[in-house]
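One chain of protein is taken out of this complex; the other chains stay put.
Take a look at chain A:
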Amino acid sequence: MSETAAPARGLPVVGRALLDGFVRRREASVLLVALGLMFYFRAASDVFLSRDNLVNIAQATAPTAIVAVGIVLLLVSGEIDLSVGIVAAFAPFLLHFAIDYYSVPVLPAFVLALALSAFIGLVNGFIVTQLRVPSFVVTLGTFFAVQGLLLMTSHAYPVPIPEPAKGRFQTWLGAGPWASITWAVLIVTVFHVILTRTRWGLHTISVGGNPVGATEAGIRASRIKIGNFMITSALGGLAGIMEAARINTIDPNIGGGTTLTFAAISAAVIGGTALAGGSGTIVGALLGALVLAELQNGFNLIGYSANTIFLILGLAILVSMIANQYLSRLRRAGRS
């Protein structure tokens, strides 16, 4: 690597080495985009960097980032989950049923809701690995199935947050201004370490990069994939419950569904995770989620209508993905 080749000949050399090391990092390009957008919107609107608006951006970033963590794990292991958003919509109802119908205390109910979410991931993973159906199809199926369950059990009506869950639980989980982003950063940090520094992460990369080779080396690919499906669903459930806590109601139509899934996939890909499997970055996905939130929020402040923002968002996603592809190709060619 070039760090060793750089003698201490004053700042320019050190600076170039730092810059070099920075550009080589996969997250570099999306970080630049996030910063660039920040400057642009700050110039366009004075309130963009006000405290209240930063809270808005943080709260929009968090659920996408949390779900994107799971999506990155799955993409790296060569799979995808389209059902995670509807799991996010379903999980707060599971919490509500447990507390209001079965009088389960709040914390166990919370754990139960996450466990049931993870179970949906288990089903996904089982069908994908044991019955050998592509995850795209399987999770499309679970998406509709869970949506059916959700609409049947909730009758498509919102319900209030259960009384015992109000107060500290709700504040800590999502209602507090910085609660959700704190959780998101925590989760991103933990899973970034898992992906880059543990056996689980190494094996996740292996089964996505070379499925046959990984199995030949004795890695249990099914176990890794099922685990990642379960993590993704559980994170989806968590994001859904956090959103419910934040908007102070459990609504089957808000806080989940395809919007959340697609935002998370976009965040992952904008962040630099390839759809082909074998490589990806969780920190990049957080930055990707930030970019999406900035775009939405910034153009809103400037005064575009919601419909125009969809168009801009779509174009921005395309542009950043193209740029990222291009940059990562450059990066690959440059590295010795």
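Of note:
As a convention for this text, contacts are C-beta pairs under 8 Å (C-beta built on N, C-alpha and C of every residue); 3 or more make two chains touch, one makes a residue touch a chain; residues count from 1.
The rule is simple: contacts and distances are computed from a predicted model.
One chain of the assembly is not displayed; among "Phenylalanine--tRNA ligase alpha subunit", "Electron transfer flavoprotein subunit beta", "Assimilatory nitrite reductase (NAD(P)H) small subunit" or "Sugar ABC transporter ATP-binding protein", its UniProt protein name is "Sugar ABC transporter ATP-binding protein". Touch with the chain omitted from the figure is made, among A:P108, A:P134, A:P160 or A:G213, by A:G213. Touching the missing chain, out of A:T198, A:N253, A:T308 or A:Q325, is residue A:T198.
Think of the hidden chain as still there; on chain A it touches residues 1, 193, 197-199, 202-203, 205-206, 208-210, 212-220, 278-279, 335-336.
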